[in-house]
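Everything on this sheet refers to the single structure shown next.
A single protein chain has been omitted from the complex, and every remaining protein chain is retained in its original position.
Chains here go by letter, A and B, matching the order in which they are written, and residues are numbered from 1 within each.
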Amino acid sequence: MNMTGVEGIVLLGAIGLIMIGLAGLFMSNNVFRMVLALVILESGANLFLILAGFHGLGIAPIFLSNHAISDAGHMMNDPIPQALVLTAIVIGVGVQALALALILKIKAHYNTLDMSEIRQQMEYDLAKNNDVTLPASAQSPDSLVRSKVICQAEQTQPDHIQAKADVQQIGGSVNG
Amino acid sequence: MDKLVLLVVLPLLAAFLMPVLARSSQVLARLSGLLVLLISITLVLNVWGEVDKQAISFAIGGYQPPLGVVFYIDQLSLLFALLIPVMVLIFWPWNRPSSIQEYSLMMLLTASASGLMLSGDLFNIYVFYELLAVASYGLVSVQVRQGQHPVVAWVASLRYLLLGSVGSVMMLLGIAIIYLQTGTLNLAQLSLLAPEALNNITGLSAFVLILVGLGVKAELFPVNTWVPEVYAGVSTRLSALMAGLLSKLAVIVIVRLLVLLFPQPEALHLMTVLGMLGVISGELVAWRAKDMTRMLAFSSIGQLGLVFIAFSLPGNIGLLAGFAIALHHLVVKPALFMLAGGWSGRLEKLSGMAQSSPYHVALFVLLAMSLLGVPPLPGFWVKLLLVMNLAVQTDPVYHFALAFMLLATVLEAAYLYRVVMLFYKKENHTHASSQHSLFDWITAIALAAVLLISVVQLPSVERKLVSMAYQSGNRLLYIHTVFANIGTPEARIDRMSPTDQAKQPLVSEPSIKEKAIKEDLVLGSAEQ
Partner (left out) sequence: MRNVSGLLFSGGLAFLLLVIATHLPFGQPLMLVGSDIIQASPHEVGSANVVAAILLAYRGIDTLGELSILFTAAAGVGLILGHRASQNVPPTQVKNNSGFISQKGIELMIPLLLVVGFYIIFYGHLTPGGGFQGGVILAIAFFLPVLVQSDARLDHNIISIIEGLAGAVFILIGLWAMFYERPFLQPFFNGLFAKGTLGELWSAGTLPLLYLALGLKVGAELAGLLATIADFSITETQGSLSEDDTQ
C-alpha cells in the first residue's frame, strides 16, 4: 500500500488511537478514564474501518443527478464501510452510556473511582454476603481489608465536597 | 421459511411495546412477552424437520446475497432457535418482582440470541452479538442475587462491560481486516474466497481478533475474568441462563466462522491451546473455591475449555464431539446452578445436608456424576467420544490436550467428591437446610429428566448429532444454499448430497473418519 498518501497518515492515526486507547485501558486505574480510553479505542477502530472504503480520488456515494449514474459510480468511495461505521458508532454510544450510569452508581456508593479500591471493596462485600473468607486472589489478610474499609468510611467526611464536584463533573462532561 | 425472521422481529417488537403497554395494563404487557416466546417455539416446531435434508436461506428485504443480509437455517441453527425461547421461558425471572424494563431486556436478549444463530452475515453477527452483550450487561446489573447488595452486581457488570467492549472493538477490527482483504461480508461469499484470500497471516490475525471478541462471552481462557464475579453477584436463574445458553451461542458462532472462513490448522491449534489452559485453570480454581456458586462458575470455565478442545479437532468428528459436550453442559450446568441457588454460603455450612433434604442432594449427585462422566450417564459418552478422538490424532498438541483433560477430570472429581462427602457427613445437630424455591426445584428436576431421557434415547440423539455435525461441517452446502437462488458463477458447484452421509448412525469411529477423508477429497476436487 501507499503509506505516503492521505490514507497512510490516517491509517497511522487510527492505529495510534487504538494503541493509546488500549494502553489507557490497561494502565489507568480510574474507571472514568478507562471509559474515556474505551471511547478513544472505539474511534480508532471506526477510523480503521472507514478507511477500508477510502479511494484515492473518491467522492461521496450520493447520486446528484439521474443521468450520471454510470460515470459517478466509478468515482465513489465504498459506501458499505460508511454504513457499518454509522452502526458501530451508535453501538458505542449505547455501551458508553451504560458504563457511565454504572460508574455514577458505584461512585455514589463506594465514593471512589479507583478500580483497584472498588474491586477490593466488592470482593469484601461479596465475601461478607456469602459468609466466606476472602479468596486468596485478593492477596491481603481479612483484617487489612476490613481496616481499609473502615478508613474509607472515616475519610468520607472531608471527601464529601470533592465527591459532589466529581459527580457534577461527570454529568457535565456527558451533557457537553 | 421467510416467516422465521419473526423469531428475531417479534421479541424486538414486544420489547419496544412493553413499556408503552404497561401504562394501560401491566398484566397485558407481562403476558405479551410470554406470548411471543410461545409463538417463537411454535414457529420453530412448524418447520422442524424441513431442514434435515436441505438447509434453507432467505434474504432480508429480498435483496439477494451478497448484496443483502441473509439468514441461514440448518439443523444446528434451528435447534438453537428452539432452545433459546425454551431456555428463556424456563429461566424467566418468575421468582422475583421485576419491573417491566427487565422483561423488555429479556425479550431483547431472546431476539439477539436468535439473530446470532440465524444470521449469515459477518457484520450482522457483530450487531447481534453486541445487542446480546448490552442486554446482558443490563440484566447483570439488575437481577441481583438475593441477599446481595446491588453494588456488587454493578461493579461486576462494569468490569464485564469494559472487558466485553474491548473484545467487541477487537472483533470489529477483525471484521475490518476481513472486509479489506476480501471486499465482502457475506459468509457464503467469504467462504468461497477464503481458501485464497484468508489462508495467510492476515486471515489468521483476523481470526485471533474475532476470537478475542467472541471469546469474552464464550468464557475463553484469557478473557474470562468476569465469570466468577458476575455469577456470584447475579441471581442464579440469570447465571444459569448465561452459563448454559449464552456461552454456547458464542461458541457456535466461533465454530461457524472456523468452518467457513478459517481453514488454517494454526487456528485450530490456537483453540486447542486456549482450551487446554481454560480447562486446567478453571478446574484448579474451582478446586479451591469456597462456596458453591463460585465453584460452579469456575467449573463452567473448565467445561467451556473442554468444548473448545473438542471443536479444535479437525473434520466433522470435532464438530460432533463439540456439539455433544456443549449440549450436555447446556443441560447439566443450569440444573446445578438451580440447586446451588438454595445453598448459599460457605461449603462447610452445607455439611450434613443429606439429612434435611435428601432429594436435593440426590439430584446434585446425579448431575455431578454426569458432569464428571460416570457411565451410563450422557456425560460419560461425550467424554469417551472426546478421549477416543483425541487419542487417534497424530498431532502431538492433541495428546497434550488429552493429558490436560484427564488431569482436569481428576481435579473435577476431587472437588465434587469433597462436596458430596460433606453432604453425606453424619451430623448430630445439623442446622443445614436448603432454601430452594419451588420454581428452582422444578426446573432442576425437569433438566435432570431431560438428561435421563437422553440416556434412554441415546441412539436417536446420536443420530441427530451426527447429521447436525455433517450438515454444519459442510462448507459447500452453505455456499450452495445461500447462492441457490441467483447462481453466481463462483457458486456453480455440483450439488452434493449431504444427507446420504447423515443417514447412517455413528457405528464406529473408522467409518466416520473414512467419510471425513472422502468428503475432504470431494471438497478439494470441487474447488479446483
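In this text, contacts are C-beta pairs under 8 Å (C-beta built on N, C-alpha and C of every residue); 3 or more make two chains touch, one makes a residue touch a chain.
Worth saying up front: this structure is predicted, and the values here are computed from it rather than measured.
K.L.:
From the list B:Q75, B:N186, B:N224 or B:N316, pick the residue that touches the absent chain.
P.N.:
The single option touching the absent chain is B:N186.
K.L.:
Residues of subunit A in contact with the chain that isn't shown?
P.N.:
1-3, 5, 7-8, 11, 15-16, 18-23, 25-27, 48, 51-56, 60-66, 69-70, 73, 76-80, 82-84, 86-87, 90-91, 93-95, 97-98, 100-102, 104-105, 108, 160, 163-164, 167-168, 170-171, 174-175
K.L.:
Give me the subunit B residues in contact with the hidden chain, please.
P.N.:
Touching the chain left out of view, subunit B contributes residues 2-3, 5, 8-9, 12-13, 15-20, 23, 58-63, 66-69, 99, 101-102, 104-105, 108, 111-112, 115, 119, 121, 123-124, 127-128, 130-131, 134-135, 137-138, 141-142, 154, 173, 177, 180-186, 189, 201-202, 205.
Here, only the chains that are shown with their structure count from here on.
K.L.:
Under the definition above, what is the set of subunit B residues touching subunit A in their complex?
P.N.:
Going through subunit B, the ones touching subunit A are 123, 127, 130, 134, 137-138, 141, 147-149, 151-152, 154-159, 161-162, 165-166, 168-169, 172-173, 175-176, 179-180, 185, 229, 232-233, 288-291, 293-294, 344-346, 349.
K.L.:
Sort out for me which residues of subunit A touch subunit B in the complex.
P.N.:
Residues of subunit A touching subunit B: 18, 21-22, 25, 31, 34-35, 38, 41-42, 45-46, 48-49, 52, 80-81, 84, 87-88, 91, 94-95, 98-99, 102-103, 105-106, 109-110, 118-119, 122, 125-126, 129-133, 135-136.
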